[in-house]
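Note that this complex is displayed minus one protein chain, with the remaining chains in position.
Up next, chain A:
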Amino acid sequence: MAISPQQGSMASTSGPSSTMYSLKPFYTDDNIVLPDVMYKMKSFYGSEDVKKPDGSTGYDIDALEKRQEAILAKLSELQKEVQKLSNSCPPTLSQKRESTSGAVIDEIIEDVVITANPSSPPLSLFVLYQLLQQQLRTVGSMHVHSSVTSVPENLKVFQNGFQSNRRDYQLAITLIWKNVNHGPELMVNPHKQSPVQGEGNMARYLARLLSPGYDSVDPITATEIDVFVDIATNQLLHGNSKEKAAALRGLNSKLGSSSWLVGSDLSLADIVVWSALQQTGQAGGAPANVQKWIKACNNNFAFKLALSVMS
């Protein structure tokens, strides 16, 4: 608010021309610079032009360059040495097969524990065991749990588990006969999993050991196989008689057009469905195509062990 000197001096324009008292202006008309910060602080980083005592500037560019070059030289030296070493000891291909199931097949044996009820032996296990033997060094052993007093002779399979040195094998299948209620259970690493229950799921796990790329290689086939595995467990094993009959009819029609359930060769679907039919005793009264297919399965070498368990 600028008060003109005339008004400030409270001079009356009447009377003598000079003012009574003249005051020096106590403000100036210059632009007043308004501050934009509350408090101004010294720059944290130090002023830009610090002068060293010997007069040179702070950043010794040359010394820095020299250091960098020395480090680069050292790095190339190291690289040459590593190259030499890697030529003299080539890396071995560790046979690490980390399948989607989480079992780590490497040089130390991995033990897959399957607990099953002696009154309903999971036949698909024995078929898959024989197939696994073809691909990995597999050994099997059988135990009877203390909750079961005795098992019939035909269930005493896998007696080779003790004659051999476990260290020579990659995979062990340990079968324990015990009074489990909801189908066989599979356990590999107790802290990383809860038990895998049911024959269908056990078969799926073992199939992924057989072919680690099960899910990624051909998802369509994998899904078709899964459909049949589900039919086997839900309708053939645990379904009522209507469901069983319906499933058999479905199988019959499928087997009319091809000799195997999925694709042109034996697959997991065939194994699990065959096992379900044999366990529930439906193999005898099955329709014609199914009978033919059962015969084809029986003749396959992989089913030999399962057949011996059945008798």
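By our rule, contacts are C-beta pairs under 8 Å (C-beta built on N, C-alpha and C of every residue); 3 or more make two chains touch, one makes a residue touch a chain; residues count from 1.
Quick note on the criterion: contacts and distances are computed from a predicted model.
Hidden chain, UniProt protein name from the list "Aspartate--tRNA ligase, cytoplasmic", "N-acetyltransferase domain-containing protein", "SEC24 homolog B, COPII coat complex component" or "Histidine-containing phosphotransfer protein": "Aspartate--tRNA ligase, cytoplasmic". Between the chain not shown and the residues A:Ser147, A:Ser216 or A:Asn240, the one that touches is A:Ser147. Across A:Ile109, A:Leu136, A:Leu155 or A:Ala286, the single residue that touches the chain missing here is A:Ile109.
Only one residue in the set A:Pro35, A:Pro190 or A:Gly281 touches the chain that does not appear here, and it is A:Pro190.
In the full complex, the hidden chain is touched by chain A at residues 108-109, 111, 113, 115, 143-147, 162, 166-167, 174, 176, 178, 187-192.
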